[in-house]
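So the structure is just underneath, and the comments pick up after that.
As you look at this complex, bear in mind that one protein chain is not there, while each of the others sits in place.
Labels run A and B following the written order; every chain starts at residue 1.
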Amino acid sequence: MVNQTKQKKTSWIALLCVAALLLLVIILENLSAWTGVKGILAPTSQLFTVLKKAAVYSLVAVSMNLLNGFTGLFSLGQAGFMLLGAYTYAILTVPAAAKDQVYYLYGGSAIRYSVIDLLGKLFGSSGAGGAVSLILGVLIALICAGLVAALFAWLIGLPVLRLKSDYLAIATLGFAEILRAIFQWQRLGPVTNGANMIKQFPTFTSFNIKNAAGREVLRLSTFVPFLVAAACIFIIVLLINSSYGRAFKAIRDDEIAAEAMGINLFRHKQLAFVISSFFAGVGGALFAMYVANAQAKVYTSTMTYEILLIVVLGGIGSISGSCIATFLYVAASEWWLRFLDVETVLGNGFKVPLLRNGFRMVVFSVIIMIVVLFFRQGIMGDKELPDLLRRRGRQSKSAAAEETEGGHG
Amino acid sequence: MAEKNERNVLHVENVTMQFGGVVAVNNLSIDVKEHQIVALIGPNGAGKTTAFNCITGVYHPTNGLVEFLDQPIVCAHPTGKMKKAYKGEEPEKYVHRHELNPTPDQITRLGIARTFQNIRLWKSITVFENVLLAKHMRAKQNVFSATFRGNAREERRMREETMALLEEQGLDRFRDELATSLPYGLQRRLEIARALATDPTLLLLDEPAAGMNPQETQELAEFIRQTREKYNLTVFLIEHHMDLVMRISDYIYVIDFGSEIARGVRRDVQANQKVIDAYLGVAEDE
Partner (left out) sequence: MEYAVSILLSGISLGGQFALIAIGYTMVYGILRLINFAHGDVFMVAGLMGIYLSASLPFYISLPLVIVVTVLLGFVIERVAYAPLRSAPRMSVMISAIGVSYLLQNVATYVTGGQPMTYPELPLLYDTVKVAGTPTKWAVLLTPVLVVILVLALTTLINRTKIGMAMRAVSKDFEISRLMGIKINSVISVTFIIGSALAAIGSMLFFTNYQGIYPTVGAMPGLKAFVAAVFGGIGSIPGAVIGALIIGIAETIIKGLPSAWDVSVFSDAFTFALLIVVLVFKPTGLFGEKATDKV
């Protein structure tokens, strides 16, 4: 039972680290306001865009890893479930007052109410009451987003999960494409706004706390996606370390043995599929908050490939790998390589060749190819961060025991 | 080896498995009485594993009936294209019976556990987890209670039982190793431990002595006998090693080319000329 207490200790440490990370995010975002130093980490800094997007994507990547990495089901429907989540969230939270404007092509929305307005009647719509109804409303909408995605996953899973590997992949990809078409259908315009965006629902910036004068006193716009993503990923980690998580891994390792040991294949696959889709749905809702709109044409198969790429780069079957890979991926593609897109003339009049719009993505995809070809296991393989640290600790201990001095720079 | 009573644990009746035009198992009938160790033997490719797979739900037999503790668990008759192509016997016998096509997990749930000829352990989880997971199906938890740790008491019980089982099998030293890192003999033992963890009434062993030397085989025989006593099991095994079979079996069935050629207690089978021709005389391999 020693192992169990050790495990418990590890999870407490992990929890503490996450709490520290969340705190750090709050501090980072408010640094410029608190210190009064302009220009350092301004709220408009690329860093926060990257952090927000990465938080959202890491949730989606982890949810995909649960399915593709831990259960061994090769599904490519992630974008479809994100779309469901995004639309559910958007439809539920667009304020009633804004509906006519958003849905002007269709003469207003078929759904007149918004969760937040309804809660606003209960708690009041300004001051602390407004905050409560906003938080609760967004929370309810996020959960609904997950539930709708999960419901569809359940329905889709009934026929599709009986298919094998690549057939499953292409069928789920197909479902995502079908969903995308349905949500763009003119006839559903009063609900989905057709091919147009749904806008004006609460986004991350809605969570920045303002004082009576309308000045922001505490910025939480990066903290919120971090909090939601961390909570969801935490739940997924709990699931993976439970009896069900082990059953998923058993199915991945050897279906026949799993079945022979009494594990109902279909039920467990269905479970993994539905849970993964639930979190993809929540992730989709967060993505809608991040881009401040919901539009079907964004959720293409390219998006699914991107997430799959992240999962593989991080290591199939590693949650921490997925998270780390997401941040690196997003930061590299959105931020670190930006300079490649700008035509640059050096001091001596030398124009750096190749640099112009689009070069960033070329370099980025070359980097990805290099990683894919030469680091096949991804960043983490199937290890988790605590495993790695523990082994590092053990290794350095034994190294220290063998050598008196192990100094290296 | 006294037979406690005459109750049938497993009753296989007229089971035929036909793949396309090939009859892999032909009109096989087997009875396994409570607390017996029964062996199914035959040369390579005789259809032994196929027969196992028909009992455990991996294959759906083309025709026939399987009963477990006097309850029908598998029942089939030729349908569709197979109606015309069927080459076996008794095609009409089960037509009016309710068809039963269970999946392997349902069979295991009833109390039939099995091992595999080519060891199938889960390679990415530890020895401990391999056994622990076999208890998953009997647990009362659901996915919510398991995720949010509402099942702590049950989980602890399962862990304790697993640990006890590992200690008993002498595998506790390896509990945190990956299952596939064990030496071959221990992997076989782990597979049996895993099967025992499902709380079976009937244990099906698919060539448990494959790849073992005489010494190990002898130990295995002792181990199987002990396990049967300890868990009050009935054992049905497929084997190649005549040594093992002759040592422990209460009753023996011999098949060749899918059909039964002999049955009886050790001495009868050993003396049977058909068996000697088909198996002992010709194919004393390895």
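Details
Please note the rule applied: a residue touches a chain if its C-beta (ideal position, glycine included) is under 8 Å from a C-beta of that chain, and two chains touch if they have at least 3 such contacts.
Everything numeric here is computed off the predicted structure, so don't read it as measured data.
The chain that is not displayed touches the following shown chains in the complete assembly: A. Only one residue from A:42, A:170, A:217 or A:231 touches the chain missing from this view: A:170. Summary of contacts with the chain left out: across A:220, A:261 or A:316, the touching residue is A:316. Contact residues of chain A toward the unshown chain are 68, 74, 159-160, 162-164, 166-167, 169-171, 173-175, 177-178, 180-182, 184-187, 195, 300-302, 305, 308-309, 312, 316, 356-359, 361-362, 364-366, 368-369, 372-373, 376.
The rule we apply is simple: only the chains that are shown with their structure count from here on.
If each chain is reduced to the centroid of its CA atoms, chain A and chain B end up 45 Å from each other. In the complex of the two chains, the chain A residues touching chain B come out as 1, 3-4, 235, 238-239, 242-244, 246-247, 249-250, 252-254, 256-265, 271, 275, 317, 382. Listing the residues of chain B that touch chain A in their complex gives 56, 58, 103-105, 108-109, 113-114, 116, 120-125, 129, 132-134, 136-139, 141, 143, 146-149, 151, 155, 158-159, 176, 194-195, 198.
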